[in-house]
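The complex appears here without one of its protein chains, the remainder shown in place.
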Amino acid sequence: MGIRERLSGNEAVAVALKQIDPDVVAAYPITPSTEVPQYFAQFVADGQVNTEFVTVESEHSAMSACITATAAGGRSATITSACGLALMWELLYVASGSRLPVTLAVVNRALSGPININNDHSDSMGARDSGWIQLYSENNQEAYDNYIMSLRIAEHKDVMLPVMTCQDGFITSHAIENIELLEDDKVKKFVGEYKPEHSLLSGERLSIGPYDTPMFYFEHQYQRARAMVDSKKVILEVSKEFGELSGRHYGLFEEYKMEDAERAIIVLNSTAGTAKAVVDELRSKGEKVGIIKLRVFRPFPMEELAKALAHVKAVAVMDKAESFSGIGGPVFGDVRSACYELKTRPHIINYIYGLGGRDVPMSDIQIVFDALKEVVKNDNPGEIYRHVGVRGV
Amino acid sequence: MAYNLKVEASKPERFVGGHRLCAGCGAGVAVRGVLRALNDEDKSVSGVATSCLEVSSCLYPFTAWNDCFIHSAFENVAASVSGAEAAYNALKRKGKVKDTYKFIAFGGDGGTYDIGFQALSGAMERGHDMVYVCYDNEAYMNTGLQRSSATPKYAEVSTAPVGSKIPGKAQFKKDLTETIVAHDIPYVAQTTFMTNFKDLHEKAYKAHYTPGPAFLNVLAPCPRGWRYPPEDLMAICKLAVDTCVWPLYEVIDGEWKLTYEPKTKLPVTDYLKPQGRFSHMFKPGAEYMIEDFQKEVDKKWERLLKKCK
Partner (left out) sequence: MIYVKDANLNLPWNEVNVAGNIYGGGTSLDVNTGDWRLFIPAWIEEKCKHCMLCFPTCADSSIPVKNEKREDFDFKHCKGCGVCYKVCPFDAITWEKEDK
């Protein structure tokens, strides 16, 4: 049996870090993720972990230190939000390109500008093409579980890619909820030791991060792309093993009342909780609605998602981030593409919602399900790129 | 142990040939000199900022580094190496690493004085046991001779060209060594290549084996960028020192010490004249530039002498 506790999402990640006891944590404060390194600093100060805690002067240096620490054979981790993640951008690509399994807990917050400290997904969505695996978490429990699993996924020999686990800033990072923790020894056993085949401090002579000419660069990128494809299998294996250990089972996404659903909403992170409540309400009135909560956004579960949506008549993809492409948000683009080869495919529309901490009441989700009803009735998606929660729209 | 070049020269080479640095490049000479000061039994991890040195010395699948090497970006080498040092401390503590490793960050002046300055300042302040080595060739040579804050006043560089209105770079060179001294770290030194390399060697040795952070600023001439014949590398270095344009000194726990005092302080023109980048300073009407340059060198030299007393 696990340990029953009441923790905020930030505390949950900090506790996971304490149980894992990584070799190096390098972090820089930024709202709303700041609490995680604060809690961790206290664990260091109290001798509860054996970690080198590097209080870097920027997020750029945090990621830089993690990259080299991991290359040196240490297990390293960092934590950030929003502009902090943006400042890491350059190094995100280096971490994945150098195939170094750094783990990063992202507490999602809107990107500037103008500056805003509240939640949306513009930070991690912007990093979606950086070669990082991305896991999203509905609540503190999932943030904790995903973080523990992220090490095993990242360090798997067939993957060797960094992983970011995301949760919603303030909404789950600062909300105290019930949680079931694993015992320390179980976590330690589950994550095991980081034993890379090669590392800077292993006694061998090794050069990492060469200048890569056109003669080899493409092959190296292909390897990285293949690793991302192959990681899907590993994510499922690790999740299965974690399920056996914890009793909490995770897939690539969660289907909620989807078996006979005619209308469906796709969401990430905490909005799933709100959407589930709306689904329950509508189901009690006999409406065939369901939701899909994406857990794994990178790699994108294309075939699996298409299969799950094949019987649905209309789908609304809810993006908590703009992509400014003029044609909808980032999750929408991938979901719509995933369904293209279906024999009969649903109408798929996009809703941008909740930007910069805009509250997402159940009534907004209701609006989306109502809109899908119109789409089904008209057998026509109408306007595809829509917004909900913006005044005057 | 007294410095003996013959003994030092007989050590195994930690930076080998076959790299793509230009003929007579100061960067290669600097790296060899710094690594030679390591004790034979010690291993090393060198982080290198994006630079001529990086793209020329480690180009897949060929590395000139005989120990461990890592590159990740331009502006982060100090942070990058501090991560390796942190991992080393953790892994040593856990008994997972047996050997003794030394950690060195190499950056050019662009990667050190400019874009990497924040990471450098952070790493020095945090007190990592590492050596930061700036090989200062006074411009962004890798991208084609653009101005850096290390470029001397009046030098002609591609983003501060000599024109009919503006005579090359407008500002004096930033004094980075003094800036790092102000971080109050255990060891800071300024050096270059002198005859038997005793100055560079001894400073590098102290930097490696003084616990905590150390900083070495090594003037590393670039024959192409400075426009002097490559074979004159050592003469250019000697002139930089004898004109007091690049004084040799060290600061140990806040104590300033001059490590070389020219017998006769030469006029700056002796140093400027052989270099094409300063050629416009010798045209009629440009005398004020020489005067200005000399005045600045004199001022800084006097100030340094006071600190070293």
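Per-chain numbering from 1; labels A and B assigned in written order.
Going forward, a residue touches a chain if its C-beta (ideal position, glycine included) is under 8 Å from a C-beta of that chain, and two chains touch if they have at least 3 such contacts.
Since the structure is predicted, the reported quantities are computational estimates derived from the model, not experimental observations.
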Displayed partners of the chain not shown (whole complex): A, B
Residue of A:Asp129, A:Glu204 or A:Asp260 in touch with the missing chain, whole complex considered: A:Glu204
Option from B:Gly26, B:Gly168 or B:Pro186 whose C-beta touches the chain left out: B:Gly26
Chain not shown, touching residues in chain B: 5-10, 13, 15-29, 32-33, 36, 57-68, 193, 195-197, 223, 229-235
On chain A, residues whose C-beta touches the chain left out of the figure: 97-99, 157-158, 160, 197-198, 204-210, 212, 215-216, 219-220, 222-224, 226
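In this section, only the chains that are shown with their structure count from here on.
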Centroid spacing, where centroids are CA-atom means, of chain A and chain B in whole angstrom: 43
Residue ranges of chain B touching chain A (in the complex, touch as defined): 43, 45, 47, 54-56, 58-61, 63, 65-73, 75-76, 78-84, 86-91, 93-94, 96-99, 101, 118-119, 121-123, 125-126
Of all residues in chain A, those that touch chain B in their complex: 23-24, 26, 50-52, 54-58, 60-62, 64-74, 76, 90-91, 94, 98, 200-201, 203-213, 216
